[in-house]
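A single protein chain has been removed from this complex, and every other one stays in its place.
Let's turn to subunit A:
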Amino acid sequence: MTLLDEARPANLAMLSLEVAQFYYHEARLLDERRYDEWIELFTSESTYWAPVRVTREGDPDRMQRGELALFDDDFGTLELRVASLSAKSAWAEIPPSRTRRLITNVTATESDVEGQVSATSNFLIFRSRLEATEHTFVGAREDVLARDGASWRILERTILLDHNVYTSDNISVLF
């Protein structure tokens, strides 16, 4: 075993830790509704996609671009979503929900493109609204991140919600 091979798992672990720290920061921005700072984590080229999950006989995992999605956003529409959450008439979030994002199972691997990594993470988002209105969103994210100084930018995000029917009146949280 060469030195390089021995170093690899350690490097990967370091990378995952670093990305995890980034995700904790990101989760905090959303939980604290610091949407202006959150949108800064994307670039004008970013994509943000959450396909619907269909229980298809014999083909349970098929998800295809062009089929129905919960989000199929570019940076422009993602900016609109963020702006809308801060609007004076965002009734779904006035008064604001209390949200808590738990981000786990973070992995990160170097991609072929210099300065980019592919990262996966699981999330559980708890949303408490008004009194006892409570919603939970669970799923995984697959991201392409680009190094940006000491931090990262999200170039591509795929959100795999584990829900077929959302039991939440609406979805006014971001993932």
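Remarks
Here is the rule we use: contacts are C-beta pairs under 8 Å (C-beta built on N, C-alpha and C of every residue); 3 or more make two chains touch, one makes a residue touch a chain; residues count from 1.
Just so it is clear, contacts and distances are computed from a predicted model.
In the listed set "Thioredoxin reductase", "Rieske 2Fe-2S domain-containing protein", "Acetyl-CoA decarbonylase/synthase complex subunit delta" or "ATP/GTP-binding protein", the entry agreeing with the UniProt name of the missing subunit chain is "Rieske 2Fe-2S domain-containing protein".
Screening A:84, A:107 or A:151 for touch with the missing chain picks out A:84.
Within the entire complex, the positions of subunit A that touch the omitted partner chain are 51-52, 54-59, 64, 66-73, 77, 80-81, 83-84, 87-93, 133, 164-172.
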